[in-house]
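One protein chain is absent from this view; the other protein chains keep their places.
Think of it as A and B in the order they're written, each chain with its own count starting at 1.
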């Protein structure tokens, strides 16, 4: 087990982890003593619903204590650049703050979104890596600028539970949205799919290619209808442009996923990481259909987080 | 026991519940194992002091874990209307959010105030009912648009503790305020008093009648002096107009409750749910007099919540 859980690279045995996580789901309190006297710090630079609640619940299932901290609102801004004269807004350097919080907590979870203004800076993961470097304790990525591994791990657990053939066809499709969203979820799902036995397709409008290092084993397509044929799983997600960095693609209502589109698949299961804007990203008739396994995805977040915490506690 | 605790209708045996809650108050840790491995989610759309802290304490007394979540500030706005194209501010539909949170928590408490702009919409209780419909777990009303049953239950516990005759005269009186307040507390107290053995009066200026369905067993009066005669309990509360919906009634300083007014009662006990604006709603000389049992009311909030949690855990 590596010292952190920040990307697919930190999962040493995906098949084994999925199996273990699904066992935990059946026996969630079996390790209740493991977390005794251990504290998980959850440090949020940004809003969160599922990640916040499911990771707290996971820690509780292990008997850990938690401390949740909205660092910018309940504390103050952190500086990440080195060598600067700190006469601006940030009142503390990540060098100090990460070390202090690592002293108070046994494991730290960090959520820090991208600005979508500067790709190089966003993808440098200055918050996540700063905590890795200075905290002195294991770091869990609660969604960083480029990756969201707890979501992806839960996604693969969900596919594993619902798949009906050894090697399903999994299609991740871009869908419309009203504002610019990060690439973290699609990057991360693509990265994890490199380690999962599936025919993996990504459908998106021209120009919406993700960073190729994450999608290298995927079949890319700009024809959503074609990609959906024979699909067993349809994973819907919007993202802003990676190449024209941070720009949303507008006027693409035709990419919204509907029940009619799902009916032209191989009885595909419908997936989304949530939150989802109904009738923008996915139509009501698809959301409310028997195709949806979206709540299973969300529920599996508990056990994905719980297995990661267990691995870090026992490493 | 019903599946939820959202109004007086969800209390099947008021006399028994009051008795049980008063016993819990004497032995608060007697059910410490009941909440093992159970998580109470406290979802706040609005500010809270007593409800927040007393309900957390109640859960702790039962050995439950808690997760507190300021949904609009730490998460995002939720859509409640069905069939809409979600291209506005709300980033997630209550359909999904309630189901997800219900998956992570064993019981959910919801606080969602009215806007006081649209009576029909407020009284539709879209947040509370949305959680009831989609969460899949018991819902506790932590003060909704129209009702505040945890407060009312604590209020009746307090009357029970302090009453000196079998059937006391209880007067709820409107009092001035500087802004428009919801009707939830007076509605709810009136509703619960329908199940409590007392002579129940409501005094308010003309035009400030509450929804008649809550006040049907009360004697209404527009003469505060007359109503206070022989009163054993004076429950003070401001509310905005139900009929001229959401409008505050101004320039009514004569309705402020003072020590002099209490002295013209039957040594009445003074009640208020808090927060109270001193010298606007109630004069200092009344607040600081031996008439006040306001702190008992607040303290009983723990045990009202604890009994409700116990009932839901053991239903």
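By our rule, a residue touches a chain if its C-beta (ideal position, glycine included) is under 8 Å from a C-beta of that chain, and two chains touch if they have at least 3 such contacts.
These numbers come from a predicted model, not from an experiment.
**Q** Just name the one of A:49, A:101 or A:142 that touches the chain not displayed here.
**A** A:101
**Q** Where does chain A touch the missing chain, residue by residue?
**A** Here the touching residues of chain A are 37, 39, 41, 65, 67, 69, 71, 73-76, 79, 82-87, 91-93, 95-97, 99-101, 103-105.
**Q** Can you list, in ascending order, the chain B residues touching the missing chain?
**A** So the residues of chain B touching the unseen chain are 28-29, 32, 44, 47-50, 52-54, 56-57, 60-61, 70, 73, 178, 274-280, 284, 287, 294-295, 298-299, 302.
Everything that follows uses one rule, which is that only the chains that are shown with their structure count from here on.
**Q** Averaging over Cα atoms per chain, report the distance between chain A and chain B in Å.
**A** Here chain A and chain B have centroids separated by 39 Å.
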